[in-house]
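Shown here: the complex without one of its protein chains, the others still in place.
Residue numbering begins at 1 within each chain, and the chains themselves are lettered A, B and C in the order written.
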Amino acid sequence: MHIDNFASGDSLLHRLDPRVKIIAAMFFSVIVAVADRPLCLAAAICFSLALLLIARLSIREVLLRLLAVNAFIFFLWLFLPFTYGGEKLFSLGPLTATREGIIYVFQITVKSNAIVVALIALLGTTPIITLGHALGHLRVPSKLIHLLFFTVRYLQVLHLEYDRLRAAMRIRAFRPGTNLHTYRSLAYLIGMLLVKSFDRAERIRKAMLCRGFHGEFYLLSHFELERIDLVMFLIMMVVVGGMASLQWIILK
Amino acid sequence: MDNPEVIIDLKSVSFGYDGNQSQRPVLHALNFRVRRGDRVGLIGPNGSGKTTLFHLLMGLLQPTQGEIVVFGKKRQHEKDFREVREKIGLLFQDSDDQLFCPTVAEDVAFGPLNLGKSQEEALEITRQLLRSLALEEFENRLTYKLSGGEKRLISLATVLAMKPEVLVLDEPTTGLDEDTVERLIQILTSSNLTYVIASHNRDFLSKTTDIFYHLGGGKVERRPNISAIRQVC
Amino acid sequence: MDNPEVIIDLKSVSFGYDGNQSQRPVLHALNFRVRRGDRVGLIGPNGSGKTTLFHLLMGLLQPTQGEIVVFGKKRQHEKDFREVREKIGLLFQDSDDQLFCPTVAEDVAFGPLNLGKSQEEALEITRQLLRSLALEEFENRLTYKLSGGEKRLISLATVLAMKPEVLVLDEPTTGLDEDTVERLIQILTSSNLTYVIASHNRDFLSKTTDIFYHLGGGKVERRPNISAIRQVC
Partner (left out) sequence: MHISEGVLSPPVLVAGAALTAAGVAMGLRKMDNEKIPRVAVLTAAFFVASLIRVPLGPSSVHLILNGLLGLVLGWAAFPAILVGLALQAILFQFGGLTTLGANTFIMAAPAVLCYYLFGRSVTSKHPGVATTLAFVCGFSAVLFSALLLAACLVFTGESFLHAARILVLAHLPVMFLEGLVVAFCLAFLMKVKPELLGVTHAAG
C-alpha cells in the first residue's frame, strides 16, 4: 500500500502552505463543478495543467491515475449522447446521438479531469497527515481529524496483516474463482481481519491508558504563512475569481 | 508495604482469561517483587504469561486473586493505577500498538501532554529527549513510515518522555538488528532506572540485567544466574 | 534438471527487499539443493534470511536474480508455482498468520478443497488426519481461541492435509512446550517425507534432521554436523 505517492518532491507546490492549497482546491473544485460555459472550462483546464507543470509530477503517473478515474466518464459516454435531447448528429441503429448530448458529456469530461488534475497537483503534493493538520487549523472537527490520523496510521499495518493471511491462502493452493468456496474463504479472511483489528484496537487503548490518556487528544502542528504562500494564494484566488466571472458575468 | 525499598510487590496473584478454552489459569498464586535499583531479567517460554504479568502490573488487567502493591500502596481500581502508570513505563511487545500518533513528535509529546504539560513544555521535553537519545532527526517523521527498529526506539522514547521511575520492557529486542540492540543496551545501562525486561534474548539480558527470574507454570522463580535457566528458545 | 533426484534447486539466487534502506541484499548468489528423502536442518541468526528463502521457494517473493528449479522445472511465474504449492507444504513462522477459518475443521479442509476435493472428501481427509495426529478433539474448536502451541499443531495439520511431498517448516518449535515439541518430533520422524526445517532449536534439529546448512551473509553452506555451526541464538 502506497500512501503519499505524489508527496515526495520539492516543487513550489510541494512547499506551499497546505491551508492555502486546501482553500484553493475547494474554491476551484466548486466553481468548476457548477460551471458550464466553454471559456470558463477552458480556463479551468489551463489552470490545472499549469499547476501540474509547477508541481513537476511524473506525467505518466498522472495519466495512469486519470485512466482509472475516467471509467465512470467512459460509461456516461455510452449513454448520454443518445439520451440528451437536441439536434440530431448521427444514428447508430435505433440510437440517435445529439449535438447537445455530445457537448454535455464532453463538458462533464473536461470538468471532471480538470478537477482531478488540480486535486493531484494541490492536495497530492502534501503528505496526508499534513493535510489533516491543516484541516484541523481550518476548523474541521478534531474528532474527524483524529479519526483520519488513526485510520491512516493503521492502514499499512492491516494491509500487511492482510498480505500475510493472503499468502497463507496462496500456499494452500487457493485460486479465487466464481464459486461459493472462494466467497466463503474471502469472507472468512475479512472476518479474521476485523477480529484482529478489534484486538489491536484494544491493545492500542491499553497503550494509551499507560500514557495517561484521559479522553483528550492534542494537535501539535503549527503552520507559518510565508510571503510566497500569500502571493500564491492571491494568484490562485484571482484565477479562480476570473473563472467565476467568465462563467457568470462576462459576455452574459 | 513493610519494606520501603520494595516498589513492586505482587502477592499471590492469579489470573486467567475467560476466553481461554483451556481452563487452566495463566498465572497462579504468583509472587514477584522488585526493589528500587533492581535490574531484573524475566525469561519464560512463549505463552507463559510475561505480557499478562506486565499488564496486570499496569492495571490493564484485573487479577482474579491476590494483591498488587506498587510504591507501597495496594492498587485495585482504575484510579489507583493512574499514579502507577505515571511512574512505571511499559514498553509494549508490539510497537505498532504503542505508536499511535501520526508523527514522532506528537507521539513522544502525548504522555507529557496528558500529564498536564503545556504544548510548549511537552514539545521541549520531546526535543530534549530525542536529542539525548540521538534520535533528533526523527522528530518530524511519520510514525507509519518508520522501520521496525526505529519504531522500537521511538516507542522507548515515548515511554521515557513520561520520566518514569521504573521501566518495564516486553521483549524489546524482537525484530531489531544488532546495531539497534547495541544502542538499546547503551541507553538502558547508562540510565539509572529500575527496570524489568522480558526477553528471549539471553545475550541481551546478560548485558542489561543482573537478577534473573524464570516464568513458567504460572509462577516466577528466582535463579542465581541466566545459565541456570534451561534453554527455552 | 540434470539429476532427477534433486527436487529443489536454487541456482545463484539473489534477493533484497526494496523497502530495506540498507541496500545490502538479504540473499546473495545463493545455491541450495534438496534431494528426495533429504531431511535438512537450516540454521542462521535472526534476520539472516531463512524466512525469505522459504518464501522465494514458494513463489511468494520473486528473486532479483537466479533460477528456482523445483521438481525439475524452472519456476518463474505465479502459475508455475501453483504446482509447487500443491507439492511443497510451508509452515509459516507465525501461526497467527496461517489460520483464518472459524473452526479447525474448516481450516484443515481448506487445502483439500482447493485441490478439487468435494466437501465430503475434504471432511474425511480432515477427520482422518486429525485422528492420526491425535488432534481429533480439536475438530470443532475455534482457531482464534487456540493457544500458541495448539495453533502450531493445527497449522501443521493444515499443511499435511494437502498431502505434500516436501515439508518446509519455518521455526516450528517457537512457542511450543516440551510435550508438543516431542509430539512434533514424533510426527516428523515417523513420516517419510522430505523436509527442510529452519530452527534455532539445536536439540530439535539434531533429532529430526541429518543434513545441516548454515545461512549467513546471504549464502547457505553445508556443514558436516550441527556442532560445526556456531551457537547463534
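One rule holds in what follows: a contact is a pair of C-beta atoms (placed from the backbone, for glycine too) under 8 Å apart; a residue touches a chain by one contact, two chains touch by 3 or more.
Because the structure is predicted, anything quoted here is derived from the model rather than measured.
Partner chains of the missing chain, restricted to those shown and counted over the full complex, are A, C. Only one of the listed residues, A:L16, A:L123, A:A167 or A:L220, touches the absent chain: A:L123. From the set A:L13, A:V32, A:A134 or A:C210, the residue in touch with the chain omitted from the display is A:V32, counting the whole complex. Residue A:S197 is the one among A:S11, A:T96 or A:S197 that touches the chain missing from this view. Residue A:L186 is the one among A:L89, A:L186 or A:M237 that touches the chain missing from this view.
Of the residues in chain A, those that touch the hidden partner chain are 1-3, 5, 25-26, 29-30, 32-34, 65-66, 68-70, 72-73, 75-76, 78-80, 82-85, 101, 104, 107-112, 114-116, 119-120, 123-124, 128, 131, 141, 143-144, 146-155, 157-159, 162, 176-178, 180, 182-184, 186-198, 200-202, 204-205, 208, 215-217. The missing chain lies against chain C, touching residues 102-103, 142, 144-145.
The rule is simple: only the chains that are shown with their structure count from here on.
With every chain reduced to the mean of its CA atoms, the largest distance from chain B is reached by A.
For the criterion of most C-beta pairs in contact, the winning chain pair is A-B.
A separation of 42 Å divides the Cα centre of chain A from that of chain C.
Look at where the CA atoms of chain B average out and do the same for chain C: the two points lie 34 Å apart.
Centre-to-centre spacing of chain A and chain B amounts to 41 Å, using the average Cα coordinate of each chain. For chain A, the set of residues that touch two or more other chains is empty.
Residues of chain C in contact with two or more other chains: none. Across the complex, chain A meets chain C through its residues 161, 164-165, 167-175, 181, 185, 188-189, 191-192, 195.
Across the complex, chain B is touched by residues 3, 127, 129, 132, 149-150, 152-157, 200, 203-204, 206-214, 216, 218-221 of chain A.
Chain B contributes residues 55, 58, 60, 82, 85-86, 89-90, 92, 94, 96-103, 105-106, 109-111, 113-115, 119, 122-123, 142-144, 158-159, 162 to its touches with chain A in the complex.
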